[in-house]
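One chain of protein is taken out of this complex; the other chains stay put.
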Amino acid sequence: MTNNKRITIDPITRLEGHGKIEIFLDDKGDVERAFLQIPELRGFEQFAVGRPAEEMPRITPRICGVCPTAHHMASTKTLDDLFHVEPTPTGRMIRELIYNAFQFEDHTLHFFFLGGPDFVVGPQAPAGDRNILGVIGKVGLEIGGKVIRARREAREIINYLGGKIIHPVCGLPGGVSKALDEEHRVQFLDSAKFIVEFSQFALQIFDDIVLKNKEYVDIVVGDAYQIKTYYMGLVDEKNKVNFYDGDIRVVEPEGKEFAKFKARDYLDHISEHVEPWTYVKFPFLKNIGWKGFVEGKDSGVYRVAPLARLNASDGMATPLAQEHYEKMYEVLGEKPSHHTLAFHWARLIEALQASESMVQLLENKDILDPNIRNIPTETPTEGVGVVEAPRGTLFHHYKTDEKGIITEANLIVATVNNAAAINMSIEKAAKALIKGGKVTEGLLNMTEMAFRAYDPCHACGTHALPGDMPLVIKIYDKDRELVKQLKK
Amino acid sequence: MSTEKPKVAFYWCASCGGCEEAVIDLAEDILKVVEAVDIVFWPVALDFKKKDVEAMKDGSIAVSFINGAVRLSEQEEMVKLLRQKSGLVVAFGSCSHLGGIPGLGNFWNKETIFRRAYLTTPSTDNPDGTVPLEKTEVDGKELTLPRFYDTVYTLDQVIDVDYYLPGCAPPPDLIMNALQAILEGKLPPKGAVLSPNKSLCDDCKRNESKPEKLTIKEIKRPWEVELDPEKCFLAQGVICMGPATRTGCGERCIEANMPCRGCFGPTDQVIDQGAKFLSSLASILDTDDEKEIEKIVDTIVDPAGTFYRFSLPSSIFRRRRMEDIK
Partner (left out) sequence: MANEAFEPKLVGFLCNWCSYTGADLAGTARMTYAPNIRIIRVMCSGRVDPQFVLKAFIEGADGVLISGCHPGDCHYQEGNYNALRRHRLLSKMLEQFGIERERFRLEWVSAAEGVKFQQICDEFTEQIKKLGPLNLNGGKDEHREA
């Protein structure tokens, strides 16, 4: 008897405290359900209570050391709202500079170190080559050096203005704590120009290696990696992609605008569903409702992050990125695109927009104005702040007493918005790749690819160093005896 | 075999991943390390399993670097296993060393944290009152989660620790120094924190701007005032944990014109960082008048959460009194 099988995809990185995938087969040996479990909770919403509001930008980044800048910025923007103060024009420019530098370096990290190697090196390449070293082997050492330099220079900007690259500290209501001087503006402008070049070049690599290869393109647009959902993202007044500010726009699976709202009204549009088998919650569109892990227009499941942002917008905010945006939808043949693997492409287009924005900000000498902060004068009450983290729309919401001490906090973290969709993508890929109880080695990586396209935080670092992709599939018979183990 | 490279393990507990980033940030230097040692366990980057560690001889790992605090049963099991297999254990980063920011959870307990996360946040839609369970059955399929403790623990409250690498996250130069010291066997006495044993103020550029006798009449919150980029924060009336914090970070926050929050923990002479800072702050309040003292104390809005920002689990009390939490 081989029915009632249980498969544990056990990437140790995500198992020990950080996530595991369990797949259950039915009597025929086909996939019945797949679960991504996140066995982690730290309770920030609770222990924020009692803290002075202005400390939140220094507390909440510890939710995630991979995207601390996103939490720092969302938190700082929440303080603007809470203290009823607008940042000075320079304060805002400096924040946007930091934020775009961060968006660039994080996207680049993902493309070259984490999820991208599957493409660049090839999904069928030996596991030991699917990492940054494999990438360098394929694209050449010189380029490898450029990757490292581009990231280092972007990170230097954050380090200089934010104090620390891991957990920056410069955000205050009404602005920032540190000004930019001419010497550094010139230096950073040089970096930014190099970074624009680099981002274009990264898209060129994607073009050469992925788009010119029919096999890859087939995988990208294949059925295993497609789910139809709603999409969410921040847009500016012209409905162009914006990472730092704007309105939240949601489009239907067919592309029609479904909602457009201000951060302050997020509770009218988003709710979170709880399951007993994971510590993570599942956000959904409130006006549609939670219908379970299902696709389509009648299900409240939505997606966020690069492809979702592009889907939810009418274009990019910068010229070069806009060209690539147009090209992408032309190749994919539809907008919105539901191809999960196209997240990688969208990610590179976003990195380009972020780089172009850095140049724009640094070419404007207004960024040197010493007036970096408006000091609040009104009594704090309640605030909501939102940014587009690399991994999606990030909401912070605080209430305080009249002294500005937190009485309530609510956070919807970027990756969490995608939690339901990630589960569904894994299930779909598994269903397409496991049939009649037959589990092939290729499944390991294909399932992982579905998962990694979202760049979920808890998967960070996986490909960062030489070594195997850590993944094991365990197959148990109905008595839960281990009958087979696949390991890369 | 003397030619064998020393074996090294990395592990993360309740951690934000920033400490792992800090290691990855060593960039080219990490390759030198990889050459000199044999990394036998690193869940974030390499494919080795718990059972591989179980199969190792006791003490056969030269050194394990462990980041993150301990809050889940699974983490406790793993670190106990690593202790058994390792010659040296280094607590890496504030969370592991002192409890870190997640340690602020010790103002609460499991029940209140769950209630907030799964029942009362305004975006939660949970009419059945579902909360995550250690064991669940979904359509006859059993799924398990690790147990969540009431209290966050520092690493040395769960296992014996040999050295501490401070910081949230530890800076690259300290990490490299520590690795070199270990590789060359030039180690300080057991229990040492691998950063100079003096206060941050001793190294801070702004120290010179401190008046002969530092006194303050008023406490200012960072958002309330313009922050002078040159003057000592305490002299500006802004709380800065410098006097009660160990040096070694390169005054990173101060460089960004923000006061220190103490992520490096205290110096060797001090057990309880918060109490130590309280003591120094009280002594510079510039008044003997009872009423005035009370007025100033009133403006120090969150002493416990500020003085123990990173060190609550390692404090003398470790946590808030359980009975007080409703």
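Note that the chains are named A and B in the order they appear, and that numbering of residues resets to 1 at the start of each chain.
The rule is short, and it goes like this: a contact is a pair of C-beta atoms (placed from the backbone, for glycine too) under 8 Å apart; a residue touches a chain by one contact, two chains touch by 3 or more.
The model shown is predicted, which means the values in this text are computed figures rather than measured ones.
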Inquiry  = List the neighbours, among the chains on screen, of the chain that has been left out.
reply    = B
Query = Of the listed residues B:A36, B:L119 or B:A282, which contacts the missing chain in the full complex?
reply = B:A282
Inquiry  = From the list B:Q157, B:N177 or B:S209, pick the residue that touches the absent chain.
reply    = B:Q157
Query = Which of B:K32, B:R115 or B:R318 sits in contact with the chain that's absent?
reply = B:R318
Sites on subunit B contacted by the missing partner chain, in the whole complex = 73, 76, 106-107, 110, 147-151, 153, 157, 270-272, 274-276, 278-279, 281-283, 285, 288, 290, 293-294, 297, 300, 302-305, 307, 313, 315-325
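By definition in this document, only the chains that are shown with their structure count from here on.
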Key: Interface residues, subunit A side, partner subunit B - complex   = 6, 10, 12-13, 15-18, 22, 24, 32-33, 35, 37, 39-43, 45-47, 50-52, 54-55, 58-59, 61-66, 68, 79, 83, 148, 152, 161-170, 172-174, 177-178, 266-267, 270-279, 281, 283, 286, 290, 373, 375-376, 397, 403-405, 410, 412, 457, 460-462, 464-472, 487-488
Request  = Please name which positions on subunit B make contact with subunit A in the complex.
outcome  = 11-22, 24-25, 27-28, 30, 34, 42-50, 68, 71-72, 74-75, 78, 100-102, 104-105, 107-108, 112-114, 116-118, 121-126, 130-133, 136, 138-139, 141, 143, 145-146, 148, 168-169, 221-227, 229, 252-253, 255-258, 261, 301-302, 305-306, 309
